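Missing here is one protein chain; the remaining ones are kept as they sit in the complex.
Here is chain A:
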Amino acid sequence: MAVLEILKIPDDRLKQISQPVEQFDDALRAFIDDLEETRCDGPAAVGIAAPQVGHFQRIVIVDVSNTRKPVPNHGHMILVNPEITHWEGFEMGREGCLSVPDYTGNVIRATHIKIRAQDSWGNPLEYEMEGYEARAVQHELDHIDGMLFIDRVVSRRTDLFQRKVYQKGGKAKK
């Protein structure tokens, strides 16, 4: 196990789109262990994505079971090749990022999502989630598509209803 180096802006590699995982082998699981150790090493991060450590595969870890005020959650999730299959609702929340030190900003995310993914052995996973956990998953999924939360920050004066277009999918933004 090892703590890996976190890429930080303005590193262009953070904009790279990650590739799907095809080999569910020991090397993959060893990497996931390192990724988890890296997540837990710094400031309390509820999630981490493989490209944040310069590994451009579609792997994220999310765990919101330790928030100050408990929120609905599915515990510790390792999501390989995750995909959002359904979005609903939107709300603003404050985000920061291991790859963007000393900055936080408001981001609009879907409040309810359904996702499909695989575990580290390639078994299929499906989750339905809401609120903070859904936000964390959307934040991490952005990383594997080369997006950062600073690409989505809005002013608190922003009228939420003008941003409905967001629901149609992350890429549609801007």
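Here is the rule we use: a contact is a pair of C-beta atoms (placed from the backbone, for glycine too) under 8 Å apart; a residue touches a chain by one contact, two chains touch by 3 or more; residues count from 1.
Note that contacts and distances are computed from a predicted model.
*Asks:* Given the choices "Amino acid-binding protein", "Universal stress protein UspA", "Cytochrome c-type biogenesis protein" or "Arginine N-succinyltransferase", state the protein name listed in UniProt for the chain not shown.
*Replies:* "Amino acid-binding protein"
*Asks:* Hey, which of A:Leu7, A:Cys97 or A:Ala110 is the one touching the hidden chain?
*Replies:* Per the contact definition at the top, the residue touching the missing chain is A:Cys97.
*Asks:* Provide the residue numbers of chain A that touch the chain removed from this figure.
*Replies:* 43-49, 62, 67-69, 71, 93-98, 102-104, 132, 135-136, 139-140, 156-157
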